[in-house]
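So that we are looking at the same thing, I have put the structure below in structure tokens.
Removed: one protein chain of the complex. Kept in place: all other protein chains.
Going in written order, the chains are labelled A and B, and every chain counts its residues from 1.
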Amino acid sequence: MAEPLLVTSGLSRGFGALKACDDVNLDIRAGEIHALIGPNGAGKSTFVKLVSGEIGPDTGSIHLLGKSVETLPMTARAGLGMARSFQVSALAPSMSGLEHVVLALLPHEGGVFHFLRPVARERELRDRAGEMLARVGMLDRAEIPVAGLSHGERRQLEIAIALALEPRVLLLDEPMAGMGPEGSARLAALLNELRGDMGILLIEHDMDTVFALADRISVMVGGRIVATGNADEIRSDETVKTAYLGETP
Amino acid sequence: MSVALFFEQLLNGLQFGVMLFLMAAGLTLVFGVMGLINLAHGSLYMIGAFACASVVAATGSFTLGLVASFVAAAFAGVIIEALVLRRLYRRDHLDQVIVTFALILVFTEGTRWLFGSYPLYLDIPTPLQGTVHLPGGIDYPLFRLMIILVGLLVAVLLFLAVNRTRLGVRIRAGEADREMIAALGVDISKLYMIVFALGAALAGFAGALVGSVQSVQVGMGEPVLILGFVVIVIGGIGSIGGALIAAILVGITDTMGRVFLPMAFAAFTDPASANATGSALASMLIYILMALVLVFRPSGLFGEKA
Partner (left out) sequence: MRRDLIFTLAAMAALLAAGLYGYFGDEPFYLTLAAKAAIFGLAGAGLNIALGYGGLVSLGHAAFFGIGGYAAGILASHARNYEPLMTWPVELAGTTSAPVIWIVAMLAAGLFSLPMGLLSLRTGGVYFIMITLAFAQMLYYFAVSWPAYGGEDGLSFYVRNELGGLQTMNPWIWFLVCYAILAVVLVLIAILTRSRFGLALTMARENPLRLANLGIGPKRVLLTAFVISAILTGLAGALYADLNRFVSPAMLSWHMSGEIMVFVILGGVGRLGGPVAGACVFILLEQVLGGFTEYWQFLLGLALIIIVLMGSGGLAGLFDRSGAKKGAAHG
């Protein structure tokens, strides 16, 4: 079997006395959706921040495509092929959705240090950005500044931006939160379609979606991974039942 | 270079540093607790000096003058906090900068209106005139020595107040988490006003002391304000101890540089150009120091890692 795209070993990070992530070993393989579930405050978002480089780990290592990246800044990890959607949408209110996606395409298309050519004239870029927006069902809202988009639309835009980066590893932090049933269904279908091209880490609360989509599921409780396996294994896992699903054996 | 000259300049540097601390302490407290960058802090320094000069002229009592500097600056601080600055705590830095810059214009021109552009000079009270003999054969002005001691005393008191009193606990809690102390039932607007008045009073007091050794004039606060910022950048925001050490470092570096750099250059060039080069370099010395600190410790010597 091929080397996983992303491997964390012994990854830990504390905030004061609280161990938000405690010795986390997790990997994401090419072509899989790996779901990370757990109760609120389990440390899932901290894990995403550690992996993406927003914060640094206390101990442990992160390998992306075989390269050790735990000391690299966020931009370098993004350059190696890691994309992330934010739990709380991280967008520029005055920019349109199309502009966001165009910006995301630029690192692969000659960079941002071009000063004298209006983006409005870069037809090819705009067309490609339009395609990304169409995939998430946002094409008709492409020109509206983000400040005028609904919460669900911003979530969709987050995905379009992540797609534009053509990532090898995609970290999705609760992408469906606040999206509505129609949007969630479309996103689920899209993730299913994307699965072949990249490895996806999916943090999600909706268990039906998780069990339907995920190839593997890891369960995080109190900063630790308590179980990893496919849907059936997780359903029947005793530790998970006690710790997370709230059932007493 | 004689040893006596060296120690004399060292003391001058210490005196300058201690005064800078009184400025920087208020700036860093106000920034730490309220998140406000207050350019008008230098105006409070000036107000203290003018209050002292006016009261000394009217009553002849230097002690009353010092008290007046403290009270007037605190009073001015409370007024601008309540009328203007209170509305800025939740605004961005740009609004804070521009409004406090506008306050400087108001205070500077207002003072010029009232007192004119000519500097005022304060007479040091007779018992504090003269010099003291220090070990090592140094004659040092008594008044400057007093300033050092008073400044250090205030520093110690402030340190104790922030670290050992209930008010201090609240101030530190406010620095850590603004919403949290409101949730704990502390009257936040009262706390802000106290912190602001305290910072203002320290600045006004420093203005009066420095005004009595130099002169009292319009615009005297701004150069000190900028040095206060340099101190904060070097010491690290929100750290009283860091501000003290950085202030003394800046005070000594600046004073020693101005005296000894021209002398050092004179050793290998002709006196005129040595003096020019030495003074020019000396005037930039503390900024170079700041640049070095930024290169090696971007959050300041005692600042928390960003």
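Simple rule for what comes next: contacts are C-beta pairs under 8 Å (C-beta built on N, C-alpha and C of every residue); 3 or more make two chains touch, one makes a residue touch a chain.
Predicted model, so just to flag it, every value in this text is computed and none were measured.
Listed residues A:Leu50, A:Ala83, A:Leu163 or A:Ile234: the one in touch with the omitted chain is A:Ala83. Note on the undisplayed chain: of the listed residues A:Pro93, A:Gly148 or A:Gly180, the one touching it is A:Pro93. From the set B:Val84, B:Val154, B:Val169 or B:Val213, the residue in touch with the chain omitted from the display is B:Val84, counting the whole complex. Residues 52, 54, 73-75, 78-79, 83-84, 86, 90-95, 99-100, 102-104, 106-107, 111-120, 122, 161, 165 are the ones on chain A that touch the missing chain. The omitted chain makes contact with chain B at the following residues, 31, 37, 84, 87-88, 93-95, 97-99, 101-106, 108-110, 112-113, 222-223, 226, 229-230, 232-233, 237, 276, 279-280, 282-284, 287-288, 290-291, 294-295, 298-299, 306.
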